[in-house]
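Here the complex is missing a single protein chain, while all its other protein chains stay put.
Letters A, B, C, D and E name the chains as they come in the text, with residue numbers starting at 1 for each one.
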Amino acid sequence: MTRLTHISDEGSARMVDVTAKEVTARTARASGRVLVSDAVIDALRAGDVPKGDVLAVARIAGIQAAKRTPDLVPLCHPLAIHGVDVEVQVADRAVEIDATVRTADRTGVEMEALTAVSAAALTVVDMIKAIDRAAVITDVRVEEKSGGRSGRWQRE
Amino acid sequence: MTRLTHISDEGSARMVDVTAKEVTARTARASGRVLVSDAVIDALRAGDVPKGDVLAVARIAGIQAAKRTPDLVPLCHPLAIHGVDVEVQVADRAVEIDATVRTADRTGVEMEALTAVSAAALTVVDMIKAIDRAAVITDVRVEEKSGGRSGRWQRE
Amino acid sequence: MTRLTHISDEGSARMVDVTAKEVTARTARASGRVLVSDAVIDALRAGDVPKGDVLAVARIAGIQAAKRTPDLVPLCHPLAIHGVDVEVQVADRAVEIDATVRTADRTGVEMEALTAVSAAALTVVDMIKAIDRAAVITDVRVEEKSGGRSGRWQRE
Amino acid sequence: MTRLTHISDEGSARMVDVTAKEVTARTARASGRVLVSDAVIDALRAGDVPKGDVLAVARIAGIQAAKRTPDLVPLCHPLAIHGVDVEVQVADRAVEIDATVRTADRTGVEMEALTAVSAAALTVVDMIKAIDRAAVITDVRVEEKSGGRSGRWQRE
Amino acid sequence: MTRLTHISDEGSARMVDVTAKEVTARTARASGRVLVSDAVIDALRAGDVPKGDVLAVARIAGIQAAKRTPDLVPLCHPLAIHGVDVEVQVADRAVEIDATVRTADRTGVEMEALTAVSAAALTVVDMIKAIDRAAVITDVRVEEKSGGRSGRWQRE
Partner (left out) sequence: MTRLTHISDEGSARMVDVTAKEVTARTARASGRVLVSDAVIDALRAGDVPKGDVLAVARIAGIQAAKRTPDLVPLCHPLAIHGVDVEVQVADRAVEIDATVRTADRTGVEMEALTAVSAAALTVVDMIKAIDRAAVITDVRVEEKSGGRSGRWQRE
């Protein structure tokens, strides 16, 4: 029941065989936050200079990272990603990130959604590090998933 | 003072020119945690099956991701990474990750250390998700850095 | 009608969801040219030294770039490329490139064909730049495509 | 004089040895255009929907592609890119792209600048292809370069 | 009969079109060995220090390389890898590697299995080169394959 499926009986890492799993439409949504200083929030909200690219860079980093998940996570299966939405919003004490990934393939896309959130968060940290060295990425987690044998799951 | 250096005066993303910065030895250490269920901790600590690869996969994912930081974080400079250590430990309620990156180059390696921690954390989530879908990556942050013009910085 | 599908109603970049699109055989052909000096044409046509690799490097760069399109073009879907032909020919004032890409997947392969042509053209420029610094890549465009809901399209 | 340096005397492709070349500050600027229909220009200029991300995606694709030049152009040397600026502007009949790349290394960065322009152009084509299938990438060329043994060069 | 399918009638490299090939479950197994000195065997077998990661790094390198085969082998089709097992064992005079790759796709996975073995072998050489500079990678070969039109094949 509590078996680590990515490890064989001998303790060796492996990529689990999913050949026999069904191709179905699958969705996963993940979220996360970057805790930043007030100075960062001010800079991100300042009106006198166009800030379009700040959040755009993070969104695009998230979309691209979703496609590269099997490169980053060694035992992840490569799969055909069919849609990605990454939202990046400036809240009062944090930059909030939310990513939804969709596919029609043999495995779920939770890892792709988490990777999108992580890369977007890292990109936010990179862009604001000249102002705030102490930013913290936190609460990166799957919010809900659907499709596949295990059906719909939602964080309580 | 609170200027976003990666954004030009017109609001466009750019890779900041560091040609004139000095090549010096630089180090950065980052940490993070994956909050997991008791069942995961039990599986990771169980003695009847060799678990060597579980933590090894996370360590190696971290080392490799450090090298790929400029691919993941769009405005990051490519740089010559000269050393990476990633520690992954099973604590009571979490898997704890700590990464140290070293270089002798023109820019700091905070982003490389944070990327190593993030990739190791994502890999832990991937390996235990069959047991615990609700794992959370949290507290990913720079702990200390040294080298370069700004010298040593340590989280308070 | 003139909507930019890759941008959400709020102006955010996204990877459009194609989960519901049909898997059909699709083909796209693109072409382009590298305008070069007479000295380059002479060198490429010279008979006293085998030139096999000059055009081969460009062809192979094109084939490999087709496979990497989703890495280069941020909102492109990863897809299963099933065939690529890249032709590179020395004409009187230019090196002419033509690429055909085939797949059976959910989206068209125009971007893959254009990327193959662009990479082959960049490779030609790289190989001849010691002779001609002023080379120009021009007329990179889709010539025809077939398959998918929109059927066959041909440049007039 | 008209020798193809990337090809050995036997006609084989090779990566030229630059170990003995000097490390100096080098810059290259390249430009290019995407010819598009009036409907595209209208959509890119329309005021009722925020268009921030449209040009941002192209800029970021250009910056990232500059870093990946040695992956795309087979005989290109990997080098430490120290700065990249990509400008993307909507003109009357075209989207105009201009990229400047800086380094302090052993080889010039013309190929990196040209690759940045090409990737930004491909990204523009991808984003507008639902409106205009007939877009053409044209006039991709080096405008000027400086640094290295050959010094400053400017297109006439 | 002895035609090189990856080369056109004009001698140009191409990626063969497999659009019309059937999607079937396919498996390939490959093996190889790294011949090493007695000092290496002793170090790998020494009991006083945990050696878990030594073989783990090679296993993981093999799994990841299988996913990157189309990046390394220019005319290889990208395909959806559904399972990978890499075994690395210390024998009396050699480190022995065995890789099995599974998919349900249009082409066989021999190249993926061979690439997994090669990358695992290179990784072994890298890890032991401080002890033995003279290690040799040898006997890298397909052992058996099944699935597809040509059915089962086994090395005699």
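As a working rule, a residue touches a chain if its C-beta (ideal position, glycine included) is under 8 Å from a C-beta of that chain, and two chains touch if they have at least 3 such contacts.
Model, not experiment: these values are computed from the prediction.
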item: Per the touch definition above, residue among B:H6, B:R59 or B:K129 touching the missing chain; value: B:R59
item: Touching residues on subunit E - with respect to the absent chain; value: 1-7, 9-13, 32, 39-40, 42-44, 49-54, 56-57, 60-61, 64-65, 68, 71-76, 110-111, 114-115, 118-119, 121-123, 125-131, 133-142, 145, 153, 155
item: Touch residues of subunit D, complete complex, unshown partner; value: 8, 12-19, 70-71, 74-75, 77-80, 105-106
item: Sites on subunit C contacted by the missing partner chain, in the whole complex; value: 50, 52-53, 56-57, 59-60, 64
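By definition in this document, only the chains that are shown with their structure count from here on.
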item: Chain-contact steps, minimal, separating subunit E from subunit D; value: 2
item: Intercentroid distance (Cα basis), subunit D paired with subunit B, Å; value: 31
item: Residue numbers of subunit C (touch at least two other chains); value: 12-13, 56, 60, 64, 68, 71, 74-75, 80
item: Category of the chain touch graph - line, ring, star, complete, other; value: other
